[in-house]
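Of the protein chains in this complex, one is absent; all others appear in place.
Let's look at subunit A:
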Amino acid sequence: MREMPLISVEGVSKRFRFPRTASDILTGRPPAAVHALNNVDLEVYRGETLGIVGESGCGKSTLARCLVRLLEPDEGLVRFDGKDISLLRPGERRAFNRRVQMIFQDPYSSLNPRMSVRQVLSEALSVHAMRPKADIPTRITELLGLVRLPADAADRYPHEFSGGQRQRIGIARALAVEPDVLVADELVSALDVSVQAQVINLLLDLQERLKLTVVFVAHDLRLVRHISHRVAVMYLGKVVEISPTEALFAAPRHPYSKALLDAAPELDPSRRTRVAAARGELPNPLDLPAGCLFNTRCPFAFERCFAERPALSARGPAHFAACHLPDFGNPAPETIAAQ
């Protein structure tokens, strides 16, 4: 299709096992496990922003952690620049750790409360030997300028900053090592709306200037739509639809994507509806339904959906959906009918 992906996720599954209980042993059952990721395939291209969206428990954070190798997948592999990241030699691993940086959701727990901003940043700079020791103070001033924090912030401690400012410190720390990829897990969801906008603007600006590749994991569809070039919708540990942002929001091709879009409250008070977009709730991730994972809530489910799990298949240019109804949400048949 396009150039080689910078990151590719191939058939990744991740389970979190519970300790084996006495009744498991007596009945010979395998211990219960949460199926956090189920055979995920995904590609991230250089310079793009890929949004990963889904509700709680859909596996989006687990996927983000697999991308930066904070978690090892049980099956499948993640390639970075063509190489399987679980097979990297120690030197390559260090380089990978530098080139792929993660920023976490909670700005209150992701910074060491006993380290000043200067210590946080110089640690990052010296661990990866980014600058000779003498140049570190200048670089710190530069970094603070980059994330629009005052220069005197360097000698203050995390508790002296507001949530939005702490998130900027997190961004500065990630940028200190000049990464290629930023993985942002719910970057702004702990922040107030007005502060969210500041951080989003900063991220857009930095991406342009530094040619970053961004994986933006979030539950807020409006935000994901705003900043992503492409969007992947996840449900119960599976990518159910992936598409260029425009195409997905114009005509979602998976019933779950459609429900998710319809459920997000419109900002236009004149466009209210009274019909709930989706019925039911998420099934228990310990005990996934057979067939399509969405079949318990899908109004369009038919026999095949209960027997066979659909794989991602093409719906348009770079647009894929995992549904047995290839024409679901297809705007084309309607245009023909209208003529």
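What we mean here is this: a contact is a pair of C-beta atoms (placed from the backbone, for glycine too) under 8 Å apart; a residue touches a chain by one contact, two chains touch by 3 or more; residues count from 1.
Definition applied: contacts and distances are computed from a predicted model.
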Q.
Leaving aside the chains you can see, what is the UniProt protein name of the one that's missing? Options: "M48 family metalloprotease", "Nickel import system ATP-binding protein NikD", "Peptide deformylase-like" or "ATP synthase gamma chain".
A. "Nickel import system ATP-binding protein NikD"
Q: Tell me which residue among A:227, A:298 or A:325 touches the hidden chain in the full complex.
A: A:227
Q) Among the options A:122, A:213, A:245 or A:295, which residue touches the chain absent from this view? A) A:245
Q: Identify the residue among A:103, A:260, A:301 or A:325 that touches the chain left out of the display.
A: A:260
Q | Absent chain, residues of subunit A that touch it | A | 55-56, 162, 164-165, 192-198, 200-201, 204-205, 219, 221-223, 225-227, 245-246, 249, 259-260, 262-270, 272, 274-279, 281-282
